[in-house]
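Every protein chain but one is kept in place in this view of the complex.
Let's look at chain A:
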Amino acid sequence: MSSSSSSGLTFKLHPLVIVNISDHYTRVKSQMNPPVTSTATTSSSSTTTNNSNGSGDGGVTAVSAAAPPPRVYGCVIGVQRGRIVEIFNSFELLYDPVTHSLDRAFLEKKQELYKKVFPHFYILGWYSTGSDAEEFDMHIHKALMDINESPVYVLLNPLINPAQKDLPVTIYESELHVIDGIPQLIFVRSSYTIETVEAERISVDHVAHLKPSDGGSAATQLAAHLTSIHSAIKMLNSRIRVLHHYLVAMQKGEIPCENSLLRQVSSLLRRLPAIESEKFQDDFLMEYNDTLLITYLAMFTNCSSTMNELVDKFNTAYDRHSRRGGRTAFI
């Protein structure tokens, strides 16, 4: 069912979408399995509408997942510019698993609301949770095709697998393939990149990683800043090492030569140095000197402030001796 997509579209996914889907899933899951400490009177089945089996028994402990993990459904919105599809945000949808139908009125209502706040975003597709794309997903996909002629399907696998190294998010597109003589729509996998704006990156970093929560001293700020750059460089280094090992193995003959990969590596290497022109050097030095100038000015301010304090203390200390006359102010 899933092979490489050939539509030539590049997909960019924002982390907000991933956190959104994860939050939706966690919410639904925790409403279904109330934690042990709560009383057994709450019935969660009355509130959630989009899970396949509402387990209303409050005696279920959170650890023993009596019900299989629910599937949640929603819409993804974003911008499409030419061949680049950028997915910015998402919202929930109501899906009736019995009739396998989407609640259209709800979808339209939500779309209207989101249009008011984010007027540039269009519905690009839909999302769901699970480990693999299923048969019924095609129905939803087709239902959305009248809004967007080629919607995308974002699938998140919510099972936490600590050995996993890659994001459990896959993006599928639909393509018309001829199978057994019948043209059918099937899902094909597409690759995607993670795209973020600076503010998004900082807040994701903040919640996930190594940044201090408040000012702290200048030393801790410096440490935090350098640590994040250090981790990024470490990643870069590890990736390059992997490539290096691979190339060495290829040279020794352990792995068959793959020319396309070699071409890519060679083009990558040829891109260094990244920028090397007179103008760049000039601009870079100018920026450098600007920053040094700012440091210099700050030092000056600091010095003059300290001087001022010194003078005032001096004045206060020696005020008694020289009364109303002959006191020249230090300039």
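Here is the rule we use: a contact is a pair of C-beta atoms (placed from the backbone, for glycine too) under 8 Å apart; a residue touches a chain by one contact, two chains touch by 3 or more; residues count from 1.
Everything below uses one rule, namely that contacts and distances are computed from a predicted model.
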Open item on the list: Suppose you had to identify the omitted chain by its UniProt name; would it be "Autophagy-related protein 13", "Cytochrome c oxidase assembly protein COX19", "MPN domain-containing protein" or "Phytocyanin domain-containing protein"?
Closed with: "MPN domain-containing protein"
TODO: Would you mind spotting which of A:Arg104, A:His139, A:His177 or A:His206 touches the chain that isn't drawn?
DONE: A:His206
Task: Contact set of chain A toward the excluded chain (per top definition) - done: 15-16, 18-20, 22-31, 33-39, 41-42, 47-50, 62-63, 65, 91-94, 106, 109-110, 113, 116-118, 158, 160, 162, 164-168, 193-215, 218, 221-222, 224-229, 231-238, 241-242, 272-276, 281, 284-285, 287-289, 291-292, 294-295, 297-298, 301-302, 304-305, 308-309, 312, 315-316, 324, 327, 329
